[in-house]
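Shown here: the complex without one of its protein chains, the others still in place.
Chain naming follows the written order as A and B, and within any one chain the residues start at number 1.
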Amino acid sequence: MSVVGHIGTAVGPHETPPPPPRKGRRLLPYLLLLPGGLWLTIFFAVPAVQLAATSLYDPSGSLQQGYAMTWEFGNYADALSAYWPHFLRSLLYAGIATLLCLLLGYPLAYAIAQKANRFKNLMLVCVIAPFFTSFLVRTLAWKTILSDNGWLVGVLRDIGILGSDGRLLATSAAVVLGLTYNFLPFMVLPLYASLDRLDGRLLEAANDLYASPARAFAKVTLPLSMPGVVAGTLLTFIPAAGDYINAELLGTPNQYMIGNVIDSAFLVRLDYPQAAALSFLLMAIILAMVFVYVKRSGTDEVL
Amino acid sequence: MKLGRWLSDHWVMGVGVLVLAYLFLPIAVVVGLSFNEPSSRLSYDFNKFTLDNWTNPCGPGDMCDAVVRSVQIGFIATVAATVLGTLMAFALVRHRFRGRAATNLLIFLPMATPEVVMGSSLLALFVAGGVPLGFWTVVIAHVMFCVSFVVVTVKARLSGFDSRLEEAAMDLYADEFHTFRKVTLPLVFPGIVAAALLAFSLSFDDFIITNFNSGTTVTFPMYVWGAAQRGIPPQVNVIGTAMFLIALLLVLGTSVRRRRAA
């Protein structure tokens, strides 16, 4: 097994119950958890709670004068009424991108896991390697590919798919394409992990029993790869919904997602209570969706 | 008939290769542009072939400093996150204890939280605590979001671990320490390496969280972002290509070595 293979199995939810503890070792798990747990508590949980508090501050304060805690639930109403189109757009773009990732990623993961044989490792490396050319550099490359005087637009104009002044860059399609592209590996790896575990003989047996490959797929492959599908969609949807780079580089303000709004509220407008309210809303919406989705799909182990 | 059969056997692979091509399209552009002499600062079109960018990769002012800084941050964050995450994974897979569900949640939540939210809330913490932003705040942030991925990766390797091997070691006079040292660690090591690799790539590539917590410190993604407003120097593509090649060699190298060893 290669190193890559292990990254592949990373997200596969698969846990055997731990053996019962031996006497005198009851403290050990807590010692092992302590450093990482503290780190996550201090630098993730505490800020999240503080974020929730900030979101309820009086918005008329400022960083210099300080903020007063006034339990300003109005911040949420204001944030929603001003930016609901951005929320909707984020969820929509991320949803479409996730679906596209699933449609593209499933055949690729299946091909690697079940068909690639000795090219398996090479293909896995090909999925992971793009990570290393920076995210931004790749997105800028898409900007080149999609640019108005690039070959792609030229070809599409020539064959009439785009009008003579039709564009790819600065459209919603470009943003969704960028999101799909950037998060595709996060879909492929967990899918690969669950498809790789699939026993080839199981498929043969299914082909034998169900005769049609389509039915065998629906009855055996798909159900058995559900943990991978769930993990993959989560790992794709979550970062995509919060992303703002793709909208910034490949879109226009008309394509801005909630990430762009939060970013500018924090770093440009310096409106902390509103930025916090927006952040917390986004987190709450995503977590709510995640929990519903995970419960629905019956793969709680991912948590 | 024959063609139909061939198609039905190979269409999945065909689609898979097409998807890989999609993954590689922008990388091809990056590689191409690394040999480009742009006509103007803001032009991203291929103009003229040149090797100048490769012979002079550190041409544009602070770019190489940013790359070095990114590697340093990536290295420190990887080591720390790998150690912390591996310990947690061992606790979760090997021990039964109270608070397991809460721990799992604490590990899962960072993966389920958008980067803007993590970046901004951490910024608020640093500001409130009067911590000056810079190199170390970036490291802290990177360790935070890498730990969860390390835990998940190592956990996957550990839960497939045959605990009878450890029992066999103990049966053969290895005490707890030597059992860990001679049997557990060597067998879990590939999972730890994979986790470290993942952590490094996540750290090296991160822009959003870094952007919130870096102050005036410039990492490579931050440099690219800044340059994107003014016009990207073609050397950025050299770095992109080089990193890609290094990663490819590294991963292929380890997998070939492992195969040899196996």
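The rule is short, and it goes like this: contacts are C-beta pairs under 8 Å (C-beta built on N, C-alpha and C of every residue); 3 or more make two chains touch, one makes a residue touch a chain.
Quick note on the criterion: contacts and distances are computed from a predicted model.
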item	value
Hidden subunit of the complex - UniProt protein name among "Succinate dehydrogenase", "Spermidine/putrescine import ATP-binding protein PotA", "NADH-quinone oxidoreductase subunit E" or "Competence protein ComFA"	"Spermidine/putrescine import ATP-binding protein PotA"
Partners of the unshown chain among those that are drawn	B
Among B:Val15, B:Leu187 or B:Leu252, the residue in touch with the chain that has been omitted	B:Leu187
Positions on chain B where the hidden chain makes contact	162, 164-165, 167-175, 178, 182-183, 186-187, 262
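Simple rule for what comes next: only the chains that are shown with their structure count from here on.
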item	value
Distance from chain B to chain A - Cα centre to Cα centre, in angstrom	15
Contact set on chain B toward chain A in their complex	8, 12-13, 15-17, 19-20, 22-27, 29-30, 33, 44-45, 83-85, 87-88, 90-97, 103-118, 120-125, 127-128, 140-141, 143-144, 147-149, 151-153, 155-157, 159-160, 163, 190-191, 193-195, 197-198, 201, 204-205, 207-208, 211-212, 220-221, 224-225, 228, 232, 236-237, 239-241, 243-244, 246-248, 251-252, 254-255, 258-259
Touching residues (chain side chain A, partner chain B) in the complex	1-7, 9-12, 14-21, 25-26, 28-30, 32-33, 35-37, 39-41, 43-48, 50-51, 54, 63, 104-105, 107-108, 110-112, 114-116, 121-123, 125-145, 147, 149-150, 181, 184-185, 193, 213, 234-235, 238-239, 241-245, 249, 259, 262-263, 266-267, 272, 275-276, 279-280, 282-283, 286-287, 290, 302-303
